[in-house]
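Before I ask anything, let me first share the structure, which is written out below as structure tokens.
Missing here is one protein chain; the remaining ones are kept as they sit in the complex.
Chains: A and B, in written order; residue numbering restarts at 1 for each.
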Amino acid sequence: MVKSIAAKFDRACAILDKYERNPHKLIPILQEMQAEYKYLPEEIMTFISVALGVSPSTVYGVATFYAHFTLEPKGKYVIKVCDGTACHVKESEGILKALEKELGLNKENKTTKDMLFTLETVACLGACGLAPVVVINDKVHGLMTPEKTLALLNDIKKEALSHVS
Amino acid sequence: MLKVQRATIDNNEVLIEGERNLLELIRKANIDLPTFCYHSEISVYGACRMCMVEVEGRGIVPACSTPAVNGMVVHTNTRQIRNMRKLIVELMLANHDQNCTTCPKSGECRLQKIACQLGVDKVRFKQAEKLAPKDLSSDAIVRDPNKCVQCGDCVRVCQEIQSVGVLDFAHRGAHAKVIPSFDKGLGEVECVNCGQCVKVCPVGALTPKHQINEVWEAIHDKNKVVAVQIAPAVRVALGEYFGYKSGTTITGQTVTALRMMGFNHIYDTCFAADFTVIEEGNEFLSRFEKNERLPQFTSCCPAWVKFAEQYYPDMLTNLSSCKSPQQMFGALCKDMLAKELRIPRENLVVVSIMPCTAKKFEANREEFRVNGNKDVDYVLTSQELALMIKESGIKFDRLEPGSFDLPFGFKTGAGVIFGSSGGVSEAVLRYAADTAGKGSITEFSHLRSDGDIIIETVTIGDIKLRLAIVSGLGKARQLIDKIRRGEEHFDLVEVMACSGGCVNGGGQPVAESKTTVQTRAKSLYDNDKMLQFHNSKDNPYLQKIYNEDLSRPKAHQLLHTHYSNRKRISGEDFILSSKSGQKKLTLTVCFGTSCFLRGAPELYSQLTEYVKRSGLEEETEFKVSFCREKCEKGPVLLINDEVIERCTIDKAIKGIEEALQNMPRQAAEEASAAKESTKA
Partner (left out) sequence: MCPELAVRISLEERRKHFLDSMKQYKGRVVICAGTGCVANGSLDVYARFQEVIQEKGLKVAVTLKKEKADFIISESGCQGFCQMGPLVTIYPQGILYTKVKAEDVEEIVEKTLLSGELIERLLYHSPDDHKASADTKHIPFYEKQQRTVLKLCGNIDAQDIDEYIANEGYMMAQKAFHTLSPEEVCELILRSGLRGRGGAGFPTGRKWEATRLQQNDVKYIICNGDEGDPGAFMDRCVMEGNPHSVLEGMIIAARAVGATEGFVYVRTEYPLAVERLKVAIDDARKAGVLGKNIFGSGQSFDIHVMEGAGAFVCGEETALIASMEGKRGMPTPKPPFPAEAGLFGKPTVINNVETLASIPIIMQMGPEEYAAYGTSTSKGTKTFALTGHVANTGLIEVPFGATLREIVQGIGGGVTNDDGSLCGADFKAVQIGGPSGGCLTREHLDMPLDYEHLANVGAMVGSGGLVVMNNQTCMVSIARFFMQFTQNESCGKCVPCREGTKQMLALLDDILEGRATGETLDLLEELAQAVKIGSLCGLGKTAPNPVLSTLRYFREEYNAHVFDKRCPVGRCTALLDFAIEAAKCKSCSLCAKKCPVEAISGEKGQPYRIDTEKCIRCGVCADSCKFGAISRG
């Protein structure tokens, strides 16, 4: 436990050093921190602010400005439903609604209690040729329907269960 | 020969004379183009879009970010522009809590004024429904997010002028808002309470935290005696609330008004400032003689003090240990007046009237209490006093001037000029020059600043003193960084958080232009001239108190204070102290936010004390860590690999002793193991 705390902290330092503690590199620093910690904990952001010599409110302002950053931990599987124009005219909303219903999530509540799924919409993944598109942990699934999506979800659930057992 | 440049603005020809932008040119042409986000001292933001004008050939452009160009033909009131301006105000109002009558800014709110001026008679858009809670966490400032129009003035003033950056925009689009980091309260972040944000806020989103009701309660309480002190900068600005020209001195009327309102003893903070001059002057002379802890920084400004505690903890020993005049007054008054009146300290209520929001924070500091009872109970800003006078129905401009009570109402001119940047230095120098026997010099007018840094070498007899006078914390930071890097050397540095000093404080009437602030400062120096004495040591009441009531230890207790590190975390130096030598002990203090709030810094300083005391310095490595795992059990200390939760200094010492006991055994084992291996 103790070692892991220290190790985590060391990694944060390593990331900061990699970018030479340059405040102009705040965004790539936050990106790497998020890749490391899966989200941006308050302490890490405060730490970044001190290390870079910018105020914490500025770091917080930047972290909340960009959609890519998350201040809450995300689930193991991040499901992104594309709501770009092409997906939208091909009824991506139906997929989103089906998933919300299945997972018991909504706009405020984006992650399931068991921390297995996070449901998000994303403004175009540039895979419009395959609209509507659903992305699960960076794997793109094209030409989706609500039924296909739910089937996919069930497969994942089964897989997750088998891992546990 | 330079060609004369002109532009045509609403059919009038106007000379272009180096205006920074079209907006300034238009205002020069006597057109009051409304704006929310334009301030000449901070960067151009271009967000409120109220200053849009039509430039022939270029269409509709924002005047604030368009340079004035020769031959420009500008229209400021076309139909399209008028409609758009009104629509923008409508949009702002739709997102604004329109309970104007109960807003502290009512009557002075720019949104209210502009809406009225433009004839906005209805809001056709959907009104924001849910009201967010007000932020009452700060001692000095109330933040009401429902009033914010997001002009960003506070953000820029805090960042650009003060280099603190407590507020910033967060989120985006319709969810964008101006908040402190992590949506915490202003009282929970690095806000130094200077109130410059309050001054620039065009609406009621940032206002001083009022203590009007508490003060009225004290006045009405039959068991309480209420003493009040008035800071120097208040007397040259308060009049602006009652229609006086800026800089008019209304000290006498204020005294009369306070008496009418029911204050029992009416005193002058300048009296305490005279004490400050003596104490700080002596401290300086002594340090200068020994050439130690120089430069000496002034300590009258509570925003500066907090700033130093947060960002320059290593330089805290350089701060003068003198309390500010407000707190010297409180300490003296509670001690001496209570005795004289033969009442318990608790029944004497000290109120101060300050140009400043940070003074509210200062009065609440733990150091300034005796058995929990504060030296200064309530702090009112100039703004609050004006409200109380108006509430009492007093016709301020008809009042006969009254005079302060004695002895705490008697001052020298040196105490009065504290209210302007450069004043403290001048007052101290007048005293120092005289004390050092170099003759009495009554004026150091080249030290008077309206906001610019002044660096001067002052010669007193054969002594040369290098001085810096700085106001505005951003400028202060630049200067201190230079001192730290060894690029500059000073003997005395005066720092005021607000540009131009207290005359421009966060609790003062909103100054539309820099000239307002300059006139206030000039009036203070005029006041100085009119007074009998100009050197604090000539104050007869002060001499009397020194002679009769204050022993040296007592003076030290009442008039001096100490400072503590407020630095939350240290980015560069995770290994905080690492002396050479064999490391037996690694102490890692968690400085995560929770641990911090639960007392990690105190624990840390106690630990360093202990380590020094026990002579373990050579063998100890101090580290600071961050964690997010045991936040509810903070503060957390690691002794080598041993975790101690909810750590106190006692627990820590016990743990260290245990660790040290195990150590020799371990070391012996290791040593023998090493021997074994060399043998092999």
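In this text, a contact is a pair of C-beta atoms (placed from the backbone, for glycine too) under 8 Å apart; a residue touches a chain by one contact, two chains touch by 3 or more.
Not measured: the values here are computed from a predicted model.
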**OP:** With the full complex in mind, choose from B:76, B:150 or B:211 the residue touching the hidden chain.
**Re:** B:150
Original post:
Which of B:171, B:259 or B:369 sits in contact with the chain that's absent?
Top reply: B:171
Original post:
Which positions on chain B touch the chain that was left off?
Top reply: 44-49, 52, 59-60, 62, 64-67, 80, 83-84, 87-88, 91-92, 94-95, 124-126, 149-150, 152, 169, 171-176
**OP:** Spell out, residue by residue, where the missing chain touches chain A.
**Re:** 22-28, 30-31, 58, 61-62, 65-69, 83-91, 122-131, 133, 138, 140-142
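Keep this in mind: only the chains that are shown with their structure count from here on.
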Original post:
So what's the Cα centroid distance for chain A and chain B, whole Å?
Top reply: 40
Subject >> Residue ranges of chain B in contact with chain A within the complex >> reply: 159, 164-172, 179-183, 189-190, 568-572, 574, 588, 592-593, 625-629, 638, 641, 643
Subject >> chain B contact footprint on chain A (complex, rising order) >> reply: 1-3, 5-6, 8-9, 12-13, 21, 41-47, 49-61, 64-65
